[in-house]
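Take this structure first; my questions come after.
All protein chains but one are shown at their positions in the complex.
Every chain is named by a letter (A and B) in the order it is written, and numbering of its residues begins at 1.
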Amino acid sequence: MIMGETKPYEPKIAAFLCNWCSYAGADLAGVGRFQYPATIRTIRVPCSGRINPLYILKAMANGADGVLVSGCHPGDCHYMSGNYVARRKFALIDSLLKHVGLEEGRVNFSWVSAAEGVRFAEVVKGVTERVAALGPNTGVFKVDGGGTDE
Amino acid sequence: MSQSKIGAVLIVGAGIAGIQSALDLAESGYLVHLVEESSAIGGTMPMLDKTFPTNDCSMCILSPKLVECGRHLNIRIYTNSQVVKTEGEAGNFKVTIKQKARYIDTEKCTGCGSCASVCPVKVDDEFNQGIGKRKAVFKQYSQAFPNAFAIDDKNCLFQKHGTIKGKDVCKKCVEACQAGAIDHAMQDKEIDVEVGSMILNPGFKVFDASRLVYYGYGKIKSVVTSLEFERLLSASGPFDGHLVRPFDQKEPQKIAWIQCVGSRNAKINNNYCSGVCCMYAIKEAVIAKEHSHIPVDTTIFYMDMRTHGKDFEKYYDSAKNQHGVKFIRSRIYEVNEAEDGSGDSVIRYSTEDGQILSEQYDLVVLSVGLEAGDSSKELSKILDLKVNKFGFAELEPLTGVNTSKEGIFAAGVFSGPRDIPETVMQASAAASAVASLLSEERGTLVSEKQYPPELDVAGDVIRTGVFICHCGVNIGSIVDVPAVVEYAKTLPTVVMATEKIYACSQDAQASMKALIEEYKLNRVVVSSCSPRTHEPLFQETLKEAGLNAHLFDMANIRDQCSWVHMNEPEKATEKAKDLTRLAVVRASMQQPVKPVFMAMNHAALVIGGGIAGMTSALSLADQGYEVHLVEKDTTLGGVARRFSKGFRGEDMKAFVAELVESVNKHPNIKLHVGTQIKEVGGFLGSFTTTLDNGEQIAHGVALIMIGGQEYQPKEYLYGQDARVMTQLELDEALVSNDSRVDKAQNYVFVQCVGSRCEENPYCSRTCCTKSVKLALKVKTQNPAAKVFILYRDMRTYGYFEEDYELARRSGIIFVRFSENEKPVVTKEGETLVVTVKDHVLGCPIEIEADVICLAAAIVAPADGAKLSQWFKVPLNKEGFFLEAHMKLRPVDFSTDGVFMAGLAHSPKNTEEVIAQAKAAAGRAGVALSKEMVESAGLNAFVDKRKCTACGTCEAVCSAKAVSVDMVNRVAVVNDALCKGCGACASSCRCGAINLRGCTNQQIAAMLNTF
Partner (left out) sequence: MNSIIDDIRAAARQLLADGKVDVVIGYEKGSLPLKSTPCFVRSPQDADKLIWDETCENNLATYAAQTAGKKAIIAKGCDSRALMVLLQENQLVRDDLYIIGVSCPGVIDKNKIEAETGEIIEATITDGKVSVKGIACDKEYNFADVKDATCQTCRYPNPVIVDLKIGGSVEVPQSDFADVIALENKSDAERKAYFKEQMSKCIRCYACRNACPMCYCQECFVDCNAPKWLTGGVDSAENLLFQTGRALHLAGRCVECGACSRACPQGVDIRALSRKVNKDVKEMYNHESGISEDIKPALNVYSADDPEEFLVKE
């Protein structure tokens, strides 16, 4: 890299992972040494049902370049129905965020089970690509960027 | 018995049954010795991809239990071990366990895998059914407990060859292990333990398909077993869940399953049905379709589709109708390799109407049956247990779990094929039987760890200490650990940061304790591996240092950092810093969390006085608890009073009478007969139930065992002609010189009356066997009688297959009809005529019948809805009670403190009802054994000032732990019930409800550092 040239852009992605499935899936990716980009910053929550939609908005406002939300597959919830309750919130926030102009791909949702190590790595790869393609978060929610972008 | 009993239990086999029994017993005050032949606990379940009928991920649902069992203070696990000798009697056994050398110290091994990465020996991986390789030093699967490797001395170069010419042949693993855990000099050892009772659940082996040469297994590469197929599907399997043929990695587009491979086969003396293969084949077909990104054509070749379990029939229907799985009723002649060089297999088979066809498939899956394992047989021999002709342990009739030896119980496939829920039920039932036997010894041998008093840190300046782990080279070779330490020192609240080679090692723990004291730390952060495995260990250290265990957080910089960013050390280091920072933020805002204790009333309420209710009541009473048994009828016994014989020929009248007498006599049982429940209030530990007669009962747990009902047929002239009767009625008629049967010569049994239909889309499970039994009884009483059984699929699962075979040999004629062409009963004059289309002849046949016996369905109890509301427990669509989890919590409800068993759960036979009733008593006993109701305390909590009493939290809480107090207009969390999922907190618009350990404030503060 030539001095002065900007470093290739590496997004930072806030990843909310449920303890019982997706976090375990991420661990399994580690055990299997399935490589993926070093872009996610994990926040472990007991259940995807714990994820308040405001967390997603706040992550965007605070300048995370992307958000990944992942929980147990429907039916697998450790707490029976946490992900079912969450699923409706996720569907609505996803649709609304796109509607108000947040780029598709900033906020991403997935179900990853405790047995899906490879898939976890694939999901992170995919999400990283999507977020990287969008560039840094100067989006509609970013507090010190949203007012002045474009 | 003069000798006093011993409050410890030996459990042989650490599959799901062993784990369940161990947890139940250890949790209720018994010391458990858990012996496992292999190097890790878990059994067969970790090998499975998904489980039917919920398609749950097998590993996901099992792994919390593995961790719980592995860490339990009162469960001693002996891996690589076998029982070699026992003596003594019920209450007092001496057992010798032989433990094979593992050559790795599980205390020191961190599970990092450096040894395996340098080991030069590759062998077939048994866990993956030989598809794929493992090293000679290996861990069965990544979530295995103990989280430690083991050396397979049959393959290890050093173990085989040792030192040649003064030089070690290979000790690469020793060099690689920075933890110093490997000890090639380790010896086998014998351990003696004293126990009061034993539970045996050594599992099974799958049928060796190469014994039946016509299936081509072992010769044709595209023929695999169903367990191999599970590994192909599994995301953690040899192809990472990518569905390919193992030999050429081609994605199969056309897959066939062949049922009953090694089951229902009298020629090889396996004349029993394995009971699970129909469902797993359907599941595999459905999952294969879901898994593959290309369309997959799936076909199941079968004799009878046996989907007799709860919700199985619906699963079968949806496989057929929604997923397009094809089902062909057929006989298989042989499987041959295709001649086109594709590696495909060709199945030659005949259909029902006698056509002989051939069809080529990319992959053929053999649905192999379950057999008694070699070590199971060995165990039976050592313990001198009665076994049946198939080598499975023979249980005492109508006990559910008793072996032929007093004080020794069995669960799982040890006593015959059964699926996971039945296995789990039996495991809890066996635990219950042990608890009854050893009730006086409860709590005598268990230990509880003592900790120094907790320091009060409230209001203190936050002082965080940060420990960054190298994990040998696992973290340190990628992440710049010293840089992360320096970074951590700059973070707010951090007063010290240091690095450790292995943070989890004993010396590191000791140093951590010293540093907590030296620096007066009141928050601790460890950046190392996964909190899922190591958080409890570090929390233990905090407790030993006098800190509340929750003043802590972990950053996972190994599994989720160094291991997955091996080629990007700089980025991994940046990430490790960020993860450490997030953990410091979270920990700094963490408050001490105290477990919450609430009163536990040690009485149980059992609702229903049938066999299930009486069995549960007796078992709880024997465990030493006060039991209130409520029965709305004026006499006990339920529907079983109408049975003459059990499925193994037991005298049911005598059995029921004896049970009733025991219940009547038991000093711990208070009967409330001829009365019903009027009102229920409360929750685990403190229920209050009011009866119709005004009596109030205070109890800590409730067991719902209200039975089921026989369907009242509307079809086949039932109710219009007395000669058309239900199975129960025929059973009664056959033992009471009823004139309708006295002179009868022609009997026609009609199956699936009110079952497997639109109204009741489930199988009633017992009726095929019951009809076969009744038909045989008719034949015995009147050998000249002509007996026809009109059926859709004969579902004589397990050993009942023998009865089915006997029936055919006795001349009973079986005629199959299809769902769309049900038999028709007409009356011509005084003659009853049954018309049915014969599937072999393809034309209608007419049978003049003297007696028509209808296999009427078992339908849900009438009172279910009321109890469902009172106890806040759900019913399924058909009105049966819905358990917390169909696989692993078959007698629990998601509402704590409420349990169920018997026909109220789903149709089943008496033996199964008894096992389930004991299981419910076992689970209830675990709850009752606690002095207090304890909750870890990571619960939801309410800010009363903000709460608007809108009830959203109450609506989304699956544990029914939150309710709105309408007087004070505020939501109230019941700590006894809260599971800490946080769904309430994220649904609360007002921000009034929050979750300890994961507060909105903590998450927001973490996000603020982005």
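Just so it is clear, a residue touches a chain if its C-beta (ideal position, glycine included) is under 8 Å from a C-beta of that chain, and two chains touch if they have at least 3 such contacts.
All of these numbers come straight from a predicted model, not from anything done at the bench.
Which of B:343, B:624, B:874 or B:991 touches the hidden chain is settled by the complete complex: it is B:991.
Residue A:93 is the one among A:38, A:51 or A:93 that touches the chain not shown. With the whole complex as reference, residues 53-54, 57-58, 61, 74-75, 81, 84-85, 87-101, 103-104, 108-111, 119, 122-123, 126-127, 130, 140-143, 145-147 of subunit A touch the missing chain. Counting over the whole complex, subunit B has residues 945-952, 955-956, 964, 966, 969, 987, 989-992, 1000-1001, 1003-1005 touching the chain that is not drawn.
We take it that only the chains that are shown with their structure count from here on.
Within the complex, the subunit B residues that touch subunit A are 49, 54-61, 63-64, 113, 142-143, 234-236, 240-241, 530-532, 556, 558-561, 563-568, 571-572, 574-575, 578-579, 582, 884, 894, 938, 956, 958-959, 979-983, 985-987, 995, 998, 1000, 1003-1004, 1006-1008, 1010. By the touch rule above, subunit A contacts subunit B in their complex via residues 10, 12, 14, 19-21, 23-24, 26-38, 41-47, 49-55, 58-59, 62-64, 72-73, 75-76, 78-82, 85-86, 89, 113-119, 121.
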